[in-house]
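I'd like to ask you about the structure that follows.
A single protein chain has been omitted; all remaining protein chains appear in their positions.
Lettered A, B and C in written order, each chain numbered from 1.
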């Protein structure tokens, strides 16, 4: 076959364990047996901020390691990551990506446990299962994350009402389950507000929307040592500039003061709506 | 998972990843970047028993969790597990088996670190990659493990000679590498013995052969409370037997003393030769 | 299939082979051993229009059978088909699509042979291999077809020059090969024009560009019987309309004459450039 610029398409032909080129690689992790794990470690119901923050810390660890991940999204004991369409991580080999990602998340979970649970001894090594799913179009990839956030919202609305009935309404779990069974979203809002004064919309956004991990440009302070060095360098070049332009004596050696911060790509956690198009235009525009 | 209009994306998840039935499922884990990890934690060269024992501890954790694993084999920063041919673990779905196994191994590694390295602070979460390979015949499965033990032997022979030259022979790593380059196995034996009095065959079997994890029947003590209860039960049934057979008074109430130990299937670590057929006849005969 | 104790073997069949949803499914067929086949049937070199037309006839048969194929492209003994992104043919199962498509193409080749080679007895059943390749983006799918047309152009330019040297320039194949080796495209044009008066651009477009099979709307005559019936129906409805609008007597019973042709989607063969964007905007806009 002749060599033409179109021949790159051949790489689509041999995709054994390789993720089809030009598709979004999404990896979703899911805690195994976390209902038991949550009880064993006496985590706060329905949401334990320490546990959610620990999950986010592990998400950040993964995104620091895998530079081609454009976005992470976590809710409950679940975390999803999407690689850029053109990612070449480990030559897109599924087993390699899947295993290293879930391995890092799991070991980070234990490694950072004490930071978030200083008073609670971890009773045993947790387990996360993981799967890789390929999305060939922008729409299907976006709808995947919308699906997960919609899932977070619906489950959290139920859980918040459920535990309000149990904790404040002295119902047994079975009674609370029966009472909520068949109710619509607004019914649950009404139960929480009229019975317990809970305005669901005032609940922490982290619980209602989950956590979005994104790479953003952020001003970070330049260490003084580095600043001093930069100032020295700036002075030297200012002097040579000045002599070229016969600047006045007073200009000699005077250079603009070195900047105190520099923009750096960092991973930040947001609790924002990822169902609207606006989010994706902004993300795919800048960060992805 | 809640029902929303985005849920159509689920169909991207079921594009098939079941392991062919009646094949041996082998999973091999491999530490990522462990040369750097070894240096950062100042591990003993060429073998750090604490690190090997920690790897074995994680292997035991995996075999405790996955009951259908017939055998585990670890060497250096690598561990292999083989499931029974008829294993139905997670309906033989690759991603599920791969991710949960490597996740447990990784989190166990961090969880048990302090037990084996009480004086050494873990500097960061380790990563293991993992792959699944299917072996359809007894011969190919056995040869896989033979390949790994042969690899352990050859690498360990080289490493032992290399570090003897560096530690005791004051060579630089480059010099040691050059000196060993092109030598045969017996040459290495000769260098170690004549220059440093090392009889390689006396090196710990764990270093030379790696570690084999097997389920064996092992006598374990029966807790006294359980024994007491068993004795009571035995007495009652002895009395009713005796009256049926008009036994003499002295036999009444006399029952054989309850056993002090019971055979239980436990996971034990061996450092044995798995290249000879004898090993496999014994393992596949009893335990697999 | 009946139920017997052996039926457990069916579980070996479902180890997954679905094409990722929302991707373009491309199937490429390739004649096996057609150099020998061509010689055995004494086909015209470098291009035998009868053979190319037979390949196109088989392409039409395939597109008639598989309604979700948007486009076919044939050159030499090769044919490519692309299904619409949203195709649900055989639930997108690879083996089903691949086998039925290549089976129909192969049996059609023999079935229609005599139409194109009335004087040439087919000496044996031909064979075509086939592969499925998935393209997730419009660009990669288009570039696949561009790659195939560029391949057709480059090979045909070489073959036309080669056979001109052999047929008209009395070179041996080895001499012709040597003479063309390392020449650029324009050199080949020059050789053909200066030595044999062949203006390559005047060669049949079918040979230079290959054949593009597309579904287009085409006026087809309405059978007179159907027309008569339609006229009768039109007359009846015209009479009832007229009486409602108190039309003059003369309008009664007068209806517009039934149309003689109707637009129908038919498959047509084109020999056109599919490298320019214009082609794709037109195809994806209307027909795909």
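Here, a contact is a pair of C-beta atoms (placed from the backbone, for glycine too) under 8 Å apart; a residue touches a chain by one contact, two chains touch by 3 or more.
Since the structure is predicted, the reported quantities are computational estimates derived from the model, not experimental observations.
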If I consider the whole complex, including the chain that's not displayed, which of C:109, C:162 or C:207 touches that chain? C:109
Of B:13, B:48, B:68 or B:151, which sits in contact with the chain we cannot see? B:151
Selected from B:92, B:112 or B:131 as touching the chain missing from the view: B:131
Of the residues listed, C:45, C:84, C:131 or C:227, which one is in contact with the missing chain? C:131
Missing-chain contacts mapped onto chain C: 1-2, 4, 6-10, 12-13, 29, 32, 61, 65, 94-96, 98-100, 102-112, 122, 124-132
Mind pulling the chain A residues that touch the left-out chain? 14-18
Where chain B meets the left-out chain, the residues are 20-23, 131, 133-137, 140, 143-144, 146-147, 150-151, 154-155
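As a convention for this text, only the chains that are shown with their structure count from here on.
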If chain B and chain C share one sequence, what is the angle of the rotation that overlays their CA atoms, in steps of 5 degrees? 180
Which is it for copies chain A and chain C: same residues on both faces, with over half shared, or different residues? different
So, comparing each chain's Cα centre against the centre of all protein Cα atoms, which one is closest? A
When centres are defined as mean Cα positions, the distance from chain B to chain C in whole Å is 58
CA centroid of chain A to CA centroid of chain C, Å: 48
Taking each residue of chain C in turn, which ones touch at least two of the other chains? 20-22
